[in-house]
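Encoded as structure tokens, here's the structure I'll be asking about.
One protein chain is absent from this view; the other protein chains keep their places.
For reference, chains read A and B in written order, and residue numbers begin at 1 within each chain.
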Amino acid sequence: MSTAPTTLTSKKSSTSSKILILITYSVFILLLIIPLVQIVIGAFDHGVQSLFQALLRPEALHAMWITLSVVVVVTLLNTLFGVLTAIMLVRGQWLSSRVRRFLNSMIDLPFAVSPVIGGFMIMLLLGPQTVMGAFFSDLGMPIVYAFPGMVLATLFVTFPLMIREIAPVLQEIGTQQEEAASMLGAYSWTTFWKVTWPSIRWGVTYGVVLTVARSLGEFGAVLVVSGNIMNKTQTMTTLVYQDVDNFNIAAANSVALVLAVCSITLLLVMEWAKRRKGVHTHAH
Amino acid sequence: MHIEVRDLNKWFGQYHAVRDVNFSIEPGQLIGLLGPSGGGKTSVLRMLAGLEYPDSGEILFHGKVMNDVPPQERGIGFVFQHYALFKHMTVYDNIAFGLTIQKWPKARIRARVAELLELTGLSGVEKRYPHQLSGGQRQRVAFARALAPEPQLLLLDEPFAAIDAKIRKELRSWLKSLIERVGITSIFVTHDQDEAIEVADEIMIIQQGSVEQKGTPWDIYKSPRTPFVAEFIGESTLLESIGQLKGFGQVPAQSNTKVLIRPEYIEVGQPGELKLASASENGIVKAMHFRGSEWMIEVAVGDLLLKTYRSLESPVLQIGETVQVLIHRVYVFDGDSHSVIENSLKEDPMPIMI
Partner (left out) sequence: MNAVLNHKGALWGFRTTLLLYMFLLIILPITGIYAHSLSAGWDMFVESISDPLAWKAVWLTLRLSLIAMVINMVIGTIAAWVLHRYQFPGRTLLNSLVDLPFALPTAVGGLMILLLLGPNSFVGQWADAVGIRIVFGEPAIVVAMVFVTFPFVIRAVQPLLEEADKTQEEAAHTLGASKWRTFYQVLLPQMRPGIISGGMLAFSRAMAEFGAVVLVAGNIPGKTLIASVYIFGEIESDNPQGAAAVSVILLTLSFLVLWFINTLQAKEGR
């Protein structure tokens, strides 16, 4: 990172810098570290046995299974469509630049939409009272209060994550390497795998981690769409919510601990991927 | 490869980048597309490569229309401005890329890459990655990569633009001799006149999307067809009229006439130094610039400011000194016609100092 010149390192010993560092440390400790420790302590408060008891409840196991399924399905779909959409937006000259600008401004919308509203939108479109919703439930595949709706809601929420990772990288590497490949006789598929993919691979990795983290932790949208039906559509986050609602804080804590451990693992992977990504984009 | 281009046009939105371009190139020639930045040179090159689709016109290789042939099948080597090396591949893999695409057997690829490494003087760096190479080395890799699949035509987009001035000169002569040795038809784009003159067999001057003139560097220098070409190749001073100068009274002063004088066509000297005193004007030295191998002198004749060179062997002039100025010849551009007019008071031909 930055290597401060001597005039500035001399500040290190100054009082103002000490105060600033102290403030920063306090903020991090109060806002992030203590609460995190609290979860761990809270989970083990009633002993390891009660921790496992809470986690081995049938509804908890089922919630874990549902969360895992949502994460896997959403990550696969979002990665596939995210990469393709990013390529379309950056490279797709078959779209006029005005259309591309419009689509580009649409990408970020899910960031601005409250997850609750995100879930609510899907209910309005595909809920049991709607034409489309009725159509799908007649086919035996209801969307809302069922797995497909939860996947849709999570896809909505995670939509920008992959694209926003890939698009700038595609923009930065430019088209020349791809053109060079086509001059050397390579067609689209080969060019993508041999030239484009190696450049975006760390961006994709990072996007995948972000998507996993977000779909693992999604709460509001899923709560609305799933109806939070125990042993059916309940996920780990909505289970935490229900446990708190039932004043079963210890059980909530146990499930939250599992989620927190997953998140921190993801955070570490994120840091690692970020570093790799950085190394890659700066090495030229 | 014989190349012919007919009535080529390209628009980018409202911008007419290439206008009715026509030319043909004989096999084995080395052609320089020269012109100011943004003049359409690169667009012409990219259309030849198939990376850009012409809005109208035809591109023919060996008499066959190539417009709808994708770049992958044109058999062209392309050296990009910033080389576009595959940065995640070693030098070896970069050079071998086109050959693996064509599914050459491994042993043949190895032999061919080794041959190219040898040819481009890159032996020993084949395991390095592009970011571990110097600018000149990267350029050579780009060159080797483009040549590897044995293309019939080599296109180079500003091949020296990203290289230090000093190494650039070295690379230029290296490139020229290498292309001659390989014997491949080549077209390169540049905005640097010295580069074009030094490297190319023939130059095409392109401005605002049109070909202004095509010919050998010497032809273009000797008889520029437009004021733009005259100004672009070599140095020159542009004047509105020159009728008041001795020996050029016959030049008509019309509104659309432009007169160009090259510094090499003017001689200055202290009184008595020039032989044809009767044909010379008096002038005052306004400024002197040392150019390393000669002086560049700005001299005022009446209200005209002219530029000329003076040998370091001649007596050194002083600023403010009155000198004799002899103008040997000028270019006159009069609408569509252009002519070279000699000083009419000069009786015996002087050796031209160029």
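Assume a residue touches a chain if its C-beta (ideal position, glycine included) is under 8 Å from a C-beta of that chain, and two chains touch if they have at least 3 such contacts.
Computed from a predicted model, the values in this text were never measured in an experiment.
Visitor: Among the options A:Ala60, A:Ile143, A:Met162 or A:Leu216, which residue touches the chain absent from this view?
Guide: Only one listed residue reaches the unshown chain, and that is A:Leu216.
Visitor: Out of B:Leu51, B:Ile163 or B:Ile179, which residue would touch the omitted chain in the full complex?
Guide: The single option touching the absent chain is B:Leu51.
Visitor: Could I get the residues of chain A that touch the absent chain, sorted low to high?
Guide: 1-2, 4-5, 7-9, 11-12, 16-17, 20-21, 23-25, 27-28, 31-36, 38-39, 42, 81, 84-85, 87-88, 91-94, 103, 105-118, 120-125, 152, 155-156, 159, 175, 178-179, 181-182, 186-188, 191-192, 195-196, 210, 213, 216-220, 223-224, 236-238, 240-241, 244, 249, 252-253, 256, 259-260, 263-264, 266-268, 270-271
FYI, only the chains that are shown with their structure count from here on.
Visitor: Which residues of chain A touch chain B in their complex?
Guide: On the chain A side, the touching residues are 176-177, 179-187, 190, 194-195, 198-199, 283-284.
Visitor: What part of chain B is in contact with chain A in the complex they form?
Guide: Chain B residues touching chain A: 49, 51, 70-73, 76-78, 80-82, 84-88, 97-98, 101-102, 129-131, 145-146, 148-149.
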